Each structure stands twice: as C-alpha cells, then as structure tokens.
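Accompanying notes for the structure given below.
Left out: one protein chain. Kept in place: all the others.
Letters are used for the chains, namely A and B, taken in the order the chains are written, and counting of residues starts over at 1 for each.
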Amino acid sequence: MGNDNLKQSTRAKGEILLEMRGVMIEGESDDVWHQIVKGVDITLRRGEVLGLIGESGAGKSTLGIAAMGFARPGCRFNGGSVTFDGIDLLAATDEERRKLRGSRISYVAQSAAASFNPAHRLIDQTIETATQHGIRDTSSAVADAKDLYGRLRLPNPTTIGSRYPHQVSGGQLQRVMTAMAMSCRPDLIIFDEPTTALDVTTQVEVLASIRAIVEEFNTAAIYITHDLAVVAQMAHRIMVLRHGKLVEEAPTREMLAEPKEAYTKSLWAVRKLAKEESTSPDLILKVDHIDAAYGNAVKILDDVSISVPRGRTVAVVGESGSGKSTLARVVTGLLPPSKGSVQFNGRDLPSALAQRDKESLRRIQMIYQSPDTALNPRHRVYDIIGRPLTFYHNLRGKALEARIIDLLKMIELDETYIDRLPGELSGGQKQRICIARALAAEPDLIICDEVTSALDQIVQEEILKLLLRLQAEFDISYLFITHDIATVRAIADEIVVMNQGKVVQQGLKTKVLSPPHPAYTELLLSSVPEMDPDWLTNLLQKRAAKTK
Amino acid sequence: MTLFIVSIVIFSLVEWLPGDFTKAILGQAWTPETGAAFEREIGLDQPPVTRYVNWIADVAQGDFGESFASRVDYRRTVAELIAPRLANTLFLASLTAIIAVPLALTLGIMAALYRNSLFDRIVNAATLTTISMPEFFMAYLLMLFLSVKLHWFPGLASVDADTPLPERLMRCALPTLTLTLVIVAHMMRMTRAAIINLLASPYIEMARLKGLSKSRVVLRHALPNAWAPIVNVIAFNLAYLVVGVVIVEAVFTYPGIGQLMVDAVTSRDIPVVQACALIFAATYILLNLTADIISIATNPRLLHPR
Partner (left out) sequence: MAEALTETKVPRARRSKVAAAIRELKKAPWSAWFGLIVLTAYVLVAVFAGAIAPYKEAEVVGDSYMEWSALYPLGTDQLGRDMLTRMIYAARNSMGIAFAATLFSFMTGGVLGIMASILRGWFDQAISRFVDALMAIPSLIFALMMLSILGPTAINLIIVIGVVDATRVFRLTRAVSMNVVSLDFVEAARLRGEKLPWIVFREIVPNILPPLITEFGLRYCFVFLTISSLSFLGLGLQPPTADWGLMVKENATLIIYGDITPLLPAGAIALLTVAINFVVDWFLHKTSGLRDGQ
C-alpha cells in the first residue's frame, strides 16, 4: 500500500503528455447530427493510467479514440482541442497524425478476432507498425515481438507468431494485440474494453499481463471499460462518464472509498444486493441425469441433475461453453435430451416441445438475455402482454385491457405504455415488458437466461429487485442462468456451478460461496474482480504461492 | 454434379411439359399417323430414362443429335449447326470481357476509395441509368448515333468464317460496346459495394489506427481479402454476359449461338434448344465453379486450418 502510494506520487510529477480541452464530437445517424461527447477535459501525465468508465452510449470509446486525433467514419470533432506532447492533433495534417499513430500512440481494440487481418500471420501484423514507421528493421522487430510475447506470458512465444489469427484463442489474441500496440514503445496506449468479450478466468490472465507490461515500460494508458472492478485494478485515476459528460473524477482509491456522485455509487449498486437464502423441500422442477447434444456432435450436457424448490431461485453459474443455456433449452423442450428425464410438479414432462400440453407450457415461462430480440419490434405492448392472456386465459375486450394495465403496474410502468412499440422503450423498460409477458401466463417457474447481462448496472439492480419482489408476491420459482457472481449473490437461494457440460458443485448459496471449494469453483470465484484496487495483486501473489 | 442435375432438369422439362410439338413441326402434314411415325423416328416411344441415358451419352461425345427443322430437305446434326456459331459468340464475349473486366474493377475500386466524391456520384448515376435500360434500347441508341448518324461503325454485325480479323473487329464494335456498357455498369456497382463493405471491417480501422499509409492499408490489408468478393463479382457478371449476348446478337443480327437459340425456340426445334440451353448452363456453372474455387483458395481460414 505504502509502496503503491509512492509510485503514484512519483508518476504524478511526470510531465503532461496528453491534454484534451472541451472536446466535442458529434455523430451522424439517419442524416441527423447529434452530440456524442459534450465537452470533456482530460489531462494525462507520462506513465499514468487513466480509467474511463461509463455505460453503453456514454461516449467513452469515442473519446478514447479522439485521444489519437481520430474520429470514426460518421463522426467528427466540433469543438475543443487535443494536445499530445505539445502537438495540436486537431490542427495537425493527416500525415503528421498518421506518423504519431502506432508509433507514439497506439490502440488495443475490444474484439481482437475482428481487428486482426485474417490474411496475415500474427508476427507480420505485430511488427508492421515498427517496420513501417522506420523504427526497427525486420529482424530486430521480430526478435522484439517474440520478447514481448514472452513478457505477456503467451504460450510458445517464439512460434506463436507464425500462426494466423483464427488459429489462436481470444485471450491470446488480445495479448498479441497488446504486443502489437507495444512494438514501438509508444508513450500512450488506448485500451478499449480489451477484456469485455472474455470469460472471467481468461480475463484475469490478460489483465495481469497488460498491467505488468504497461508498468514495465512506464507507458501512459487510457483504459476504457464499463466494469468498475476491472478498472480499479488497472488505473491510477478514474473518470466516470455519462451521456458524453464527466460525472466525477478522482484517484482510484478515493473514488472507491468515497464516491461523491449518486450516479457513481449506482455503478456498483448490484454488488450491495444480497438475498437471504432459504430452501423448501417442495420441488417444482427436477432434472434427472440428463445427457444432451446438438445433432450427433459431442455431448453438451453430461449427466446433469439439478432440482429447483418451489418459490426459490436456483442460479446456474458457468462460463461460455459450460452448457448452462443448453440446460434451459432442455427444460423448455426446445432440445429433447438423449438421456434422462425432466419432472415438473412431480410429473414427467414430455421431452419435446410439440408433445407438451398448453397447461404445462403455461407453467414454464422464459425471459431472455436481450430484450431487443425477445420482443417483436412490430407488436405494441398491448399485443405483447395481451397475447398470453388471450392464449392461456381467454381474456378479451375490457377484461383484457384491465388485466394488461394491472400487469403494467406490477412491473412499475403506467398505463400510457400500452400503446408503445418496443423501439420506443429503453432497455430496462423492454426487459420489464418481457417480465410482464412471462407473468401474464401466471407461471410456476420462470427461466431467466442472463436477463441482466445486457443491461446497464443501475438498471440491473432495478430488474433484480423487481424479480425478487414478484417472487415474494406470487411464489414463483426462478431458474436463473448467469455468468456473473454479483448477480448470483443478489438473487439466488441455491447455486449450481457448471463447467464443460458437467455440474461441478451445487447447494445452498452460502455453502457454495464459502470454502472449501472444488478446484473449478475456486478458480471461477477467485477470478471475479472485486472492488479492491489490491485484489489483482493479492490474487496473483496467492496463485504464485500456491504453484510453488 | 450441378451440371448433372441441370441436364436432368433440361431434359425432363422437355419430357413432361405438354407440348404437342409434333403438330408444330409437321404443320400441315400432321395426322395422328404421321405424328406417331415422327415420334418413333426420333425415339419418343422409348421410356424416358433410356432416352435420357442415350442423350447424355451422346452429348458427352459432343453429339447433340439431329435438328428437327433441317430434316425436311437435308439432315444436319445439331453439333454442326452450333460449332461455328459458338465460336462467334465466344469471340464476342471474350472481346467484351477483356475490355469490361479491367475497366469495371478500376472504376469500382476508385469509386469505393473516393466514396461520396463527385467522381463517385457521377459514376453512380450513370451506371444506375445504364442498368435501368433494356439491352436492346442501349443497342439501338448506339446504332442510331454511332452508325446511322455518325457512320463510325457498321450497324449490322454479319460475319462469317472468312471475315478477316480487322474487319471482324470493326463489325463487332457496336455489339461489344453495348455489352461492355451493360456489364461495366453492373460489375462496377458490385465491386464498389464489395470494397466498401471490406473497408468497413474492424481490421481496416485497426490498420489505420496503426498509422499505416493509405496505400499500405489498401494494398496490404484490403486487397488480400478482396479477391473472393471480386472474383465472385466477375463470375456473376460474365454469367450475365451470357444472357446479354442473346439480345445483342438479335439486334445486330450477329450469327452467334444466342440467335440460333432464339430461332430454334421460334421453330420449336427441341434438340437445338436443349443443346444451346445446356451450353449456356454449362458456361454459367463453370464460371461460378471457378469463382468458388478461387474464393476457397484465397481464404486464409481454409488455407491454414487449426
């Protein structure tokens, strides 16, 4: 801690590298220009890492690229200045800017898979910046790239460069891209959500190697993300952005210890929710020794057994490829299992959707991850909520309308929303409508498939609270599929941990979350970033000690 | 494989669709007896599968059977009819392709690189207009202005085997020009769309953010990935050329296979129609196949499997 403070203070003395004053950027959509970034100031010193945090549409990515004097096609600067090491980037010629890019300011993109040219080997793309800017000759650039691969802890650093982008994993690609950005030893690197697309266990490794290399070369960085816990590990100072404006700016520890703005506090609201767990011997759903596969391919689910007590929430946790969504498809009947059975309310459910009767369909409802695709964009709220009411309960006319308004009130929307199309609603409102559609059927069990992961933090909290309230009111059971441990803490009674199609562990929440853990649960839980700037350092030390 | 299916389709169409073509061919001489005799003579009394096998075996050896229409006075095989005309058509089509492909690609790539510039707008408007015109309208316009008014080129393109090359080129000028205009318009628009699509990909943005020069971004990062779409555009348009040839040959009375087919359709000379259709389809399939092979051969994912 003392050591860390020292480091920060020496860095703060470094000269000013980047100065952005009152930057305004506007973007065009449908022939109309609207402001994306509304006058933001950024000052960055040599060797300093600045975290830019905000939710989708906050303009953080646009602002990050603006630090290179670049505006994406369809965007343009309309005010302010960007000064990099004494050079006015907005007044500079294209050629002057081009020479800075890659050599003194470089960029690491979110989607490594799409940002590498599929036609060239990794090594050729890594050294291209250095050779093209005339900083190194080919052979020394290759040697340097291999050295960087090693420092970034890539496997087989001497040979991995001869591969093509589609031949290596996402986490490795992200590190190769960091090596590429580092190849000219730039003064500044922009990291644009470099770990957002990765699983948590992979994320830890990438974060650790990025942090180490940035520190080693004393490179200044702007780290863009929506995840406060991640940025806390990486940045010396954090800026919170919302709607293209600065909300709050403070050194990392100060920001985490005492955030000033209500909006900043709301960013980790979900982490403060914690449901009192309880269980019940009355089982609503029992999945018994299920095997499932798509076509004749490899098994996605391998001997999976879980049970859901009535009126409780069972959270299924796992990374991509764990089979958690496939489990949902088996329960709904979309994918008949190759072995095993599903019992609902004590009776066997037919395995295929087509054989299930209307009554059992009504009792199991589903809410999806992305409310954008879960609602038909051409149906009004009236039709969306009204259809299950007519379909299952045969409501029509005035009774139907009254019931729809009832349901709207249950999800905390007023009756004026009845005429709206999904396009006229916000993300959170859409998800509420999805919940109302499920409620309309009056189900016993609702399967929630990552229902909060596409939403902003503050909206996540509201939706989780709503789900909890509805559970208490109507004694509904949830099968809650998620990859996010904070969400699990907030809503679950019981937890099922899945990995590669198998159940690793299941039981009451406190039992699963407290040690001793099976190896995979341990890895998964320890990889989830926490709101503690020392979390990553401590974790790495702990893991290093263990391997010794 | 596709060609096999197509040959079946072409054959069975003739087979199962109701067409009392014996009546049409024999005309005044038709009676139930002569009709039946004619059917026997051309083998229509045998089961369809046998006839298909015979037909396809003959076709494989270059024997398309005998023309119906020519049988009254003297016998002529379909192959005999087609061969010189096929050569003429191929001459016209290759001449067009040689001019049109480089021209269209250059224009298309330029328009994509200088998107929304004045050049782009003009080329766009011009090609949209060209696409909207029927081929024969274009053909007659050119004939009217370049031949009738200005007397630059001959209006009709009647050539035979003895026409010397310079003369032949001169006579083919208008048909080639017409086809070129039509093909260039289509090809240029598709090239432009393909390149614009390519330039929007994240790895091109990455290349720009790496501070690479514009020429390097285009030559090193865009071009290697552009082969597949460009080859597809070329193949598609050369296939389109095959169709355009039919109309243009009719306008300029150029003795090619397209005109032969039109004449054969008018006189319901089925073996000739079958043969022509098969040749056109084969060209079409061959072109698309070549494009597919090149796309696969330039796809790094398939070239370097995991």
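Assume a contact is a pair of C-beta atoms (placed from the backbone, for glycine too) under 8 Å apart; a residue touches a chain by one contact, two chains touch by 3 or more.
The shown structure was predicted, so the numbers you read here are calculated from the model rather than taken from an experiment.
Peer 1: Write down which of B:Ile98, B:Leu141, B:Leu219 or B:Ile296 is the residue touching the left-out chain.
Peer 2: Result: among the candidates, B:Leu141 touches the missing chain.
Peer 1: Touching the left-out chain: which of B:Phe91, B:Tyr203, B:Tyr254 or B:Tyr284?
Peer 2: Touches the omitted chain: B:Tyr284.
Peer 1: Using the definition of touch stated at the top, determine which of A:Tyr263, A:Phe391, A:Phe474 or A:Trp535 touches the missing chain.
Peer 2: Of the candidates A:Tyr263, A:Phe391, A:Phe474 or A:Trp535, A:Phe391 is in touch with the missing chain.
Peer 1: Any idea which of B:Val123, B:Leu199 or B:Met261 touches the chain not displayed?
Peer 2: Checking each option in B:Val123, B:Leu199 or B:Met261, the one touching the absent chain turns out to be B:Met261.
Peer 1: Please identify, in ascending order, the residues of chain B that touch the omitted chain?
Peer 2: Listed in rising order, the touching residues are 2-3, 5-6, 9-10, 13-14, 17-19, 21, 128-129, 131-137, 140-141, 143-144, 148-149, 155, 239, 242-243, 246-247, 250-251, 261-262, 264-266, 268, 270, 273-274, 276-277, 280-281, 284-285, 288.
Peer 1: Tell me which stretches of chain A touch the chain missing from the display.
Peer 2: 29-31, 332-334, 353, 356, 358, 361-362, 364-366, 368, 370, 373-379, 387-388, 391, 398, 401-402, 418-419, 423, 437, 441
The rule is simple: only the chains that are shown with their structure count from here on.
Peer 1: What part of chain A is in contact with chain B in the complex they form?
Peer 2: My answer: residues 65, 68, 70, 72-73, 98-103, 106-107, 109, 111, 114-120, 128-129, 132-133, 163-164, 166-167, 180.
Peer 1: Please name which positions on chain B make contact with chain A in the complex.
Peer 2: 200-203, 205-213, 216, 220-221, 224-225, 300-301, 304, 306
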